[in-house]
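The other protein chains are all here in position, but one chain of the complex has been omitted.
Coming up: subunit A.
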Amino acid sequence: MTTKLFGTKVARVEDQRFLRGQGRYVDDLLTDDPRLLHSAVLRSPHAHARILDIDVSDVLDLEGVVAVWTWDDLTGPMAEPLPLLIPHPALTHGRTQYALARDEVNYVGEAIAFVVAVDRYVAEDAVSRIRVDYEYLEPVVGIPAARAAQRTVHDDVPDNVGARMTQENGDARAAIADAPHTITLELDIERSACTPMEGRGTVARWDPDTSRLTVWSSTQTSTGVRGCVAAKLGLDLAKVDVITPDVGGGFGVKINHPWPEELLVPLAAMTLGRPVKFTEDRREHFISSAHERAQQHHVEVGFDDDGRLLGLNVEFWHDHGAYTPYGLIVPIITSTQLLGPYKPLNYRVSFESLYTNTVIVTPYRGAGRPQGCFVMERTMDAIAAYLGKDRTEVRSTNFIQPDEFPYEHGLIFQDGRELTYDSGDYPASLAKLKELVGWDEFEDFRAEMASQGRRVGIGLACYVEGTGVGPYEGAHVHIETSGKVKVATGLTTQGQGHQTAFAQIVADTLGVRFENVEITTGDTRKMPYAVGTFASRAAVMSGSAIHLAALRAKEKALRIAAEALEAAEDDLEIKDGVVSVKGTDASIDLGTVAVLSNPLRYAFDEASKAATQFSVGDPGKPPVDEDDEPGLEGKDFYSPERSTFANGMHAVIVETDPDTAEITILKYAVVHDCGHLINPMIVEGQIHGGVAQGVGGALYERMAYDESGQLLNASFMDFLMPYVTEVPTTIDIDHLETPSPLNPLGIKGAGEAGVIPSAAVFAAAIEDAEGFPITAMPISPSELFDLRLAHAPEATPTAAAAPAPTGT
């Protein structure tokens, strides 16, 4: 076998291209085509209004405008609401928007009209000429207003509740009532968003000669977009190709589909017979793509003298915005994944998913887990404070133990399967984390800092993340006669390094050179069966499928080579693309095996001469056996029984300025367990990015809606994504590898991990520094200052003072 690449820090082959500006994103496509048209969208300036009239009469007079659409111009399925992608029995009042608003708008940014023009400048000029008569309706903004239901978002949802759902294992309320100690907590998380560098974008071209539609979209699911486009435009699936070029980040927002523009652009391209492009700008991204995170939680917990969770009852309210295209995925994940690495004896969770007149909510990296982790870890810290115990001790008491896997929680996860953890070693992870961050030495450090007038705090947070959800992914591996290996898998790539990681798997499995492996992702022409890239699933799902497909290709290569070399298959090995008989000089290139696999009538080059009908095969048999196919290929699918559960633990040491209330990160430590690592450098890169995004979510970013539903900070000037200067310069990382038994490579997902514990870990550390409870995140220096004032009467906070939960 070739030197094993699986598990080694292979440098990402993508980065040269990306860092040199040679990436090709949707907006880069068809730029040389003089027939290309551009589009712009009229978006609602009001959070809640009825549309009385839309007057587009001034628009077509404008030179350069080609067409304008409103809802009145849409027909057939295009005039119906957008699909509700993930229906759920609990989602009794699911609602989705129209591609263009029909008679009501429910958030600032909702699409009303679609203009196509010779360039984006003219398209925006045209948009500004459209006159809309609105009847203003009172907006519902924020969870308290939604719950109060004095006003409603949708007339036919009188209490603003889209869904109510409860799951229970045991009898949590009875257990709490009988518990020696109980605590109640109110915990809030605000809205944020994915904010990828590249916003949404779609280009479409209709080819009248072949009656074929090609759509390029910046999406996390090309097959999903393809299905929607075909259905909405009334096209046969076979007439639609969807290609995902380079994508400048997704982080979840691009898994929702179809966005209105993903349908309107193809519609316009077909109608006008010219290619059409939509490139979302930054302001549009803030007000018309998806947000996430806003939830309010009420926690009741009963525990014993050791801090053992006897009963945990969590009730929470999820703000899903104006519509529910992505169903209940986010609150279901919160409700199940807040359990983390712990095993409460009794657990009950219930939530209401609420309508508000704000941008829709769909999964954002972590997808409900950051909120769940915040709830559980704040609860653990509160118990530790109540009992006067070390925070790590209370966690250890509640850990699922290594010998308890597979561990069944008795709940149903987001994929409709039982919530059963496959593997992990939480005590070992915690031991590593304590060592890495210097947990046991922290009090000395605190004292040393205090002697300099400095205030520091330490926090930790643990999470478990269900990754690699189904239903399936597939892969096709083709060994060409040149010996090069072309691999296609259907899910998309948004910068994760799939070319590198997947090529490592193929190189190892097949025994070929890494450089000779080319991976294609997200192209429905190459692999029409696929789901998408979300839920930290690409490595697990496509990685496993690629491994299985490569095994099939290898099996065939060995069979053909064995015949050619007149040797037994078991005596063969493949190394650097050469099949040889072990211990002999007899060998054959994989490329030649590929030639032999495909009996030819015509010789088109030197290599193919060897494969023509007079050169190969037994004249007494068909050139291709009955149960065989020409070509050296392997195709397979991976469809796991259920998700695999990665886990990790973060710790942070922060300094809070006694004067200015500024919060500085002194040390950030991560212990991460995603099973076997394909490429530790890529995993660490994912962790770095996740931590950076988590720092943003915990200390900087929020969606500042005013009471009228206007988003006040819809730009990077006021939405404070952290700069490199705000992210810790070093992140200490240690890995644990408890392999998953659910897939052939023993891997688990790693994409979302870094962001999950951020709110929890920063709240814990700030609380530890300040000595009063932190119950709402994100937190700014101004808010920390307010909290100091609020807690000031109770004497000067001392650094080691325990938080004060409301206990009984």
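Note that in this section a residue touches a chain if its C-beta (ideal position, glycine included) is under 8 Å from a C-beta of that chain, and two chains touch if they have at least 3 such contacts; residues count from 1.
Quick note on the criterion: contacts and distances are computed from a predicted model.
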**Prompt:** Can you pick, from "MoxR family ATPase", "2-oxoacid:acceptor oxidoreductase subunit alpha", "Na+/H+ antiporter subunit D" or "FAD binding domain-containing protein", the UniProt protein name of the chain not displayed?
**Reply:** "FAD binding domain-containing protein"
**Message:** Using the document's definition of touch, tell me which of A:D281, A:E404 or A:E629 contacts the absent chain.
**Reply:** A:D281
**Message:** Given that one chain is not shown, which residue among A:G438, A:P599, A:P680 or A:P722 touches it?
**Reply:** A:P722
**Asked** From the list A:D125, A:D246 or A:E292, which touches the chain that is not on show?
**Response** A:D125
**Complete:** Contacts from subunit A to the absent chain lie at residues 120-121, 124-125, 128, 281-283, 659-662, 700, 704, 712-713, 715, 717-718, 720, 722-723, 725-726, 780-782, 785-786, 789
